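Here the structure comes first, spelled out in structure tokens, and everything after it is commentary.
Omission of a single protein chain aside, the complex is shown with its protein chains in their original locations.
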Amino acid sequence: MNVGAPLLEVVDLRIDLADAGLRHAAVEGVSFSIPRGETFGLVGESGCGKSITALAVMGLLRPPLAIGAGRILLEGREIQALPQSGLKRLRGRRIAMIFQEPMTALNPLSSVGRQIAEMFVLHEGAGWRQAQDKAVEALRMVRVPSPERRAKDYPHQLSGGMRQRVMIAIALACRPALLVADEPTTALDVTVQSEIIDLMQELCAEKGTAILMISHDLGLVARMCRRVAVMYAGRLVEERAAHDVFRAPSHPYTQGLVASMPRLGARAAHGRNRLQEIKGVVPSIAAYPPGCRFHPRCGSASDVCRKVPPEQTGIEGGGTVCCYHHA
Amino acid sequence: MRLRVNLVMGGALFALAVGAAVLAPLIATHHPFLDANLMNSELPPGSEYLLGTDKQGRDIYSRIVWGAQISLMVGVVSQLINTVIGTMLGLTGGYWGGKWDDFVSGLTNLMLSIPSLIFALAIIAVLGRGLMSLLIALGLTNWSFTCRIARASALSLKSQGYVQAAKTLGYSDMRIMLTQLLPNMVGPIIVIGTLGMGGAILAEAALSFLGLGVQPPWPSWGSMLSDARDAIITGQVWIPLFPGLAIFFTVLGLNLLGDGLRDVLDPQSKVRSA
Partner (left out) sequence: MLLLTLRRLAQMIPTVAAVVLTIFVLFSVVPGSIASSMFDDGRGMDPQVMERKRKELGLDKPIHQRFVDYVGKLATGDLGRSFKYDVPVTQVLADRMGPSLKLTLAAMAFAIVIGIPLGFFAALKPGSLGDFGTMVAAVSGLSLPKFWLGLMLAYLFALQLKWLPSFGYGDGGLRYLILPAVTLGVSPMALFARTTRAAVLEIMNADFVRTARSKGMGEVRVVSWHVARNVLVLVLTAVGLQFGALLSQAVVVEQVFSWPGLGSLLISSINDRDIPAVQGCILVIVLFFLAINAAVDVAYSLIDPRIRYG
């Protein structure tokens, strides 16, 4: 069990999108915390704001996006307002990130060995020769075969799975306390996906690194994470232990998501049924409905839902939910 | 925002040049070469001679305005020839493929291996001086880019569904090329054509400056500058200044226009201004 102050605390985060003079709140009122060493999932559809939340934690938001309000605390220290010089000291060392597209995430003109070695030169003051050796070790750690040869290869010579292993090697090189993973397996083949996930979990468990896992894949998050937060249209709608979220979802949106997952063997057991879906579409940032943002698609919506956005309220069994009609 | 500025400014400058060319007979104050009066040679800008006179006493302003006709005509005609040649070759090469395409590609590569001005000079060396040679030289040496674009377009478009459909309907190749493929390439071709026109005007000016383009006594902005070389030494800077400005603003207009059109018609091109 992890005790003490949480590793990462996000309090009431708001991210603004500047659009020709107007400012929209792309993400609003998001709060969650991650204890040391825990695997935490952030789930939602495309466009719900989960990726930019991850970028905000890293301080990598660029115009027209910016943090509008709220606090982000890493190991008890506020980091949302740190200047780039301060953030620079944290990145790579205390927090690291891996991205969705390993091909474009690596410099095409630099060997992978060198890109890993950079971490040691930057953060541990190692010389290049020494850093290259450590890079080979890092490749070995992420189970890349023939690491000495591979280190001299360029990104385009590696497969997608290999490149993602390289990214993991880079991210974990200096033993950060938190690894932010933004859909790391979405662009990979299904067979490779589970290898990468297993690798991540194993390495992070070994080093005591917490994982903030961003994904739209419910099944993946269910397997991997201890706690899960569900986002919809820029707001956090439910945040509970993974087991509870999937066994007994509390928010109507989560219920819809879980119900829509096709289950292996369901047809054999229950006969042929239509796949469940949630009616309607995700609203665009410029046109978020008033009140609860999910109300146009919600079966249980009532008057108050349409007018006043619900607050995050505690729920029995631990966790929060953002709904007037939660289960 | 910037792209609209390009279009507006470019369009305005070019329109100014075209206007001057078209209205030349009306707005010129003197005849471009018959009103030469050696007594009035090398006068600075004044009330009678708006932009001064050159060494032979000819009014610079009128020569610029009449020169617009010639310079623009050469630019437009030669660029038109280039565009037609390039489009035809590229379109047929890409569409038909095979030996014809090999030939077209080889020819294009050859053309790209020889700097266009050099080639134009070679042609003029062979054909002799004169307006005809100039048009031929300029018209035959600048079609490679257009050809490349047309060919690439044809290659990518010919496997599209609607083209296949037209084929099965029995459309002739010519009809397919003209009605299905050509309209889809118009955008980038117009952009290159506009920018190319600027290049053609600069090339004509350069050739006329070298004495190998438009022949005297007809005024061309380029040849006006070659007459003016000595004027610099004696300090009559207005003699080369104004024709040069005329070239500059016209070509600038075409470049801005081309850039603006590119932003509008061909947004995937790499060199973006914003």
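Points to keep in mind about this one:
Going in written order, the chains are labelled A and B, and every chain counts its residues from 1.
Please note the rule applied: a contact is a pair of C-beta atoms (placed from the backbone, for glycine too) under 8 Å apart; a residue touches a chain by one contact, two chains touch by 3 or more.
Owing to the predicted nature of the structure, the values given are computational and were not obtained by experimental measurement.
In the complete complex, the hidden chain is touched by one of A:30, A:48 or A:97, namely A:97. Among B:26, B:39 or B:126, the one in contact with the hidden chain is B:126.
Although one chain is not displayed, its contacts with chain A can still be listed: residues 58, 60, 84-85, 88-93, 96-97, 99, 101, 104-111, 118-119, 122-123, 154, 156-157, 167, 170. On the side of chain B, touch with the chain left out of the figure occurs at residues 106, 109-110, 113-118, 121-127, 198, 202, 205-206, 209-212, 222, 225-226, 228-229, 232-233, 235, 237, 240-241, 243-244, 247-248, 251-252, 254-256, 259, 270-273.
Just so it is clear, only the chains that are shown with their structure count from here on.
Averaging C-alpha coordinates per chain places the centre of chain A 55 Å away from that of chain B.
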